[in-house]
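Of the protein chains in this complex, one is absent; all others appear in place.
When the chains are written out, they are named A, B and C in that same order, and each has its own residue count from 1.
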Amino acid sequence: MANQHNPSNEQLLALYERMLLIRRMEERLRADAAAGKLPGAVHLYIGQEAIAAGVCAQLRGSDWITSTHRGHGHFLGKGGDPKAMMAEIWGKRTGICKGMGGSMHVADLSKGILGANGIVGGGLAIAVGAAFGAMLAGDGKVAVAFFGDGAANQGVFMECLNVSTLWKLPIIFVCEHNQFCEFTPSATVTAGQIADRARAFKIPCAVVDGNDVAEVWAAAGDAVERARAGGGASYIEAQTYRIQGHLEAEALFLAGGKYREEREIDEWRKRDPLERLRERLLSSGAASEEALNAVDLRVAPIVEGSARFAEESEPADPELALQVMFSGQRP
Amino acid sequence: MANQHNPSNEQLLALYERMLLIRRMEERLRADAAAGKLPGAVHLYIGQEAIAAGVCAQLRGSDWITSTHRGHGHFLGKGGDPKAMMAEIWGKRTGICKGMGGSMHVADLSKGILGANGIVGGGLAIAVGAAFGAMLAGDGKVAVAFFGDGAANQGVFMECLNVSTLWKLPIIFVCEHNQFCEFTPSATVTAGQIADRARAFKIPCAVVDGNDVAEVWAAAGDAVERARAGGGASYIEAQTYRIQGHLEAEALFLAGGKYREEREIDEWRKRDPLERLRERLLSSGAASEEALNAVDLRVAPIVEGSARFAEESEPADPELALQVMFSGQRP
Amino acid sequence: MARKRYIQAVNEALFEEMERDPKVIVFGEDVELAIFGDTRGLLERFGRNRIRNTPICEATLAGMAVGAAAAGFRVVLHMMFSNFIYTGFDAIANQMAKLRLMTGGQIELPITILAGYGGGRANAAQHSDTPHPLLMNLGGVNVLVPATPADAKGLLKEAIRGHNPTFFLEASGRGGDSGEVPDGEYTVPFGKAAVARAGRDVTIVAIGSMLKPALAAAEKLHAAGIQAEVIDPRTLVPLDEQAILASVGKTGRAIIVDEARDRCSAASHIAAVVADKAFAALRAPVKRITVPNVAMPYAPNAEMHVFPSDDQIARVATELVRFRTQ
Partner (left out) sequence: MARKRYIQAVNEALFEEMERDPKVIVFGEDVELAIFGDTRGLLERFGRNRIRNTPICEATLAGMAVGAAAAGFRVVLHMMFSNFIYTGFDAIANQMAKLRLMTGGQIELPITILAGYGGGRANAAQHSDTPHPLLMNLGGVNVLVPATPADAKGLLKEAIRGHNPTFFLEASGRGGDSGEVPDGEYTVPFGKAAVARAGRDVTIVAIGSMLKPALAAAEKLHAAGIQAEVIDPRTLVPLDEQAILASVGKTGRAIIVDEARDRCSAASHIAAVVADKAFAALRAPVKRITVPNVAMPYAPNAEMHVFPSDDQIARVATELVRFRTQ
């Protein structure tokens, strides 16, 4: 068995499979977006898969997460159903939110997924509230707030650090530092180190290579253990890079404008978290080519099946908004 | 002449006079509030005079300040007219805001006083905006945001630290740590040290005895010099204690409830900033008893005159709200 | 029945619901010592796991309410003055009011938010707003404006037991007003207006704090031979349109009195509903008596000046009764 800081080969292989699922789903969405098949904007998680996978692997099904506008990876990482997610993004009634939420709002309450969020920073306080609930209930649950480096400039971040520290809440703040806020390089809008903002509250901080799933996994393991043991909040900063545009169809928005160099993207492509994990598995002998190919073969039909399911499903029920707006009441 | 870190005797005497003016004005308001003469709630500054006086003594008339619900001291410290302030608090048309603002909104734009503020944390971003304006205009002005320890838990504080650091704005954040947020002891709602939140941005921090005007004055001198020289933001935390209730008539609100010990108040009364300054002036020979009594004699008629002026003034123009709501337009 | 103060009725509702359901929790700034008096005694009875003071950070408090409700609690969030709702507005408008729809109905958010509203106490512009119009427009939250101690108690209990985010707005400084409160257990349902006074000549819809001047006006009108019917909607979302329309159907005349600023007020909305659905019955213009579109001034005389008064209501009602189309 692995200890807390070194995932076992089995665990690594499971992480690989989860990351690959996220990657392939995102690639499929990229293609479908380019083909004009998806109604709304999609923000893809390609290149950041190690973070969702690594953190969520340390969680239980009943633990809580809140996510961002770039939320497909967290949804899948936490065990959300690929078909239901895909159908949601297609705006279909079989979608996890019955087509009411779309890409930016995929949520599955039954799996503790409190939802992707279209408001930058919007998930932070919700996670703190869930952690507060867990503390009061004494049910041993942990809450994770995934958020971007851009969200770290929203004041609600500091407010949440304060409350979480004061009340020793079982929460983990996972900042995915992917270097950009839309078309703005993070360095131009972020003073100092984000981790220092958490350190100001004496919250244990881990700044890790977000493209190394083992590092993320280990840091998350520490943090989850601390949270469950009543040790309060943790902060993890996973340094990574946004490989895709801010959203698909970014080029249309930019109209020739430029905010980063192609070369930089290429540099980061070399640090692809999936490739790195693949090489590690192979070189350490933890998995054979065949074993990895078998993963591919398991993932491909899920993706294909999800896309087909989504495409073939009925459009959303147009009356539904009026029915679900309130519980047990008309709007 | 004094250097930046030691006020001259003259300067100390001027500080004494300003602090005494604030104290006597507040005492008068306390009496008038107790007598039921003031229409709205008043939050008094008694015990914190050294902070407004010390900081404002380093400012020019054209520099900007924003203040809090506890704003009379800042208004007077920055050179606001006592009569116009008193009349405002009485709700009279001769008030500095013509009776439209009251105690929580005393403002004098001509003196750079952007206003007291009824929203906890509300003045922070306004000061940052003014500092941004000063930077763009290159007019050498500095902005000071006075705020309480309670306000330091509002996320806007962190946002303002970030923007100010990024853009090297000529701003000084002055946190008056008076140990309470209304009836809540600050320690129970504030994790860690507030100054560490500013340190996370590498903003120069000074944590000073807020009841020692010379210390406040020196720290403010450094900060103002830095701001004018293009060195960016500073943070000053002045540790002090709220001697009065959160607001006059606090006892009514509390209805017998209790959130602090009388003994603690008495302890802090011994550190009264005015008394300390008085003793320092006397013991150092900087001022004689007569000189200090002369200050009393100068201040008393101002206070008395202000109160009389306020009491005798006409009530506000009831039509005014409709006239001033917009500039050049009816509401 | 016993005469009780409004604040006492609110306090009783909190007590009873916290006794009844251990999932009810209360948090907010200064709730432990009860700055408004409505949470008095709860700490001693229920301890800090059920009621606790928070830092000043409304944005987070509103977001936490969502998370704690999602985690299975019935949240009561005290936001003190209505203006601080704006400070937490992101989580209210973008999360609380939308999360259920966005999840396709997966989630219930039993959240009750308390806040004082309105002017009349020289609290000045930043402590005197009447925010029900904004909240009504959000679409995802219930809005209660109980005007009597009995309704305050019954509606608050209903809100706490409910399934949706609900704003419980108390007229600031009216905590001392008293009225008869039923003994024993009861709740007041949402969406049922009360006929505070019956009459046949003109309908006065009085929202929240405006019930008092409306009833005073009705008394004066009575002396002048005009029988005004005073309707207290009690809840604005959901709104009891039927009760209002039935009354206007009878009287043919409607005045809506609202302490909100006029533009896009509840008065506007109710007037619009009347002009649509009771048109055939209308015998006179539909009148709104509201606060003009200004921030609340501080000086008491200036505040009074922008406030609806019983005289003004009586005057407008008299005009309506006399109205004849040419």
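The definition used in the following text is that contacts are C-beta pairs under 8 Å (C-beta built on N, C-alpha and C of every residue); 3 or more make two chains touch, one makes a residue touch a chain.
In this text, all values refer to a predicted model and were calculated from it rather than measured experimentally.
**Student:** Out of all the chains shown, which come into contact with the hidden one?
**Tutor:** Looking at the complete complex, the unshown chain comes into contact with A, B, C.
**Student:** Please pick, from C:P149, C:P165 or C:P297, the residue that touches the omitted chain in the full complex.
**Tutor:** That would be C:P297, which touches the missing chain.
**Student:** Any idea which of A:G118, A:P170 or A:G221 touches the chain not displayed?
**Tutor:** From the options A:G118, A:P170 or A:G221, the contact with the absent chain belongs to A:G118.
**Student:** So one chain is hidden, and I want to know which residue out of B:P39, B:G54, B:G95 or B:P273 touches that hidden chain in the complete assembly.
**Tutor:** B:G95
**Student:** For subunit C, which residues lie in contact with the unshown chain of the complex?
**Tutor:** On the subunit C side, contact with the omitted chain comes from 58-59, 83, 86-87, 89-90, 92-94, 97-98, 101-102, 124-126, 129, 133-134, 136-140, 237, 239, 260-261, 263-269, 271-272, 274-277, 279-280, 282, 284-288, 293-295, 297-298, 325-326.
**Student:** Need a quick check: the contact residues on subunit B for the chain that isn't drawn.
**Tutor:** 64, 66, 95-101, 105, 107-110, 114-115, 117-119, 122, 124-134, 136-137, 141, 143, 155-156, 159-160, 162-163, 166, 320-321, 323-331
**Student:** Extract the touching residues of subunit A with respect to the undisplayed chain.
**Tutor:** Answer for subunit A: residues 39-41, 91-93, 97, 99-105, 117-122, 150-151, 153-155, 181-184, 188-190, 253-255, 257, 259, 315-322, 325, 331 touch the chain left out.
By definition in this document, only the chains that are shown with their structure count from here on.
**Student:** Any idea how many Å lie between the Cα centroids of subunit B and subunit C?
**Tutor:** 36
**Student:** Roughly how far is subunit A from subunit B, centre to centre by C-alpha average, rounded to an integer in Å?
**Tutor:** 45
**Student:** Could you say which residues in subunit B touch two or more other chains, in rising order?
**Tutor:** 153-155, 188-190
**Student:** Using the touch definition from the top, which residues of subunit C touch two or more other chains?
**Tutor:** 54-55, 57, 59-60
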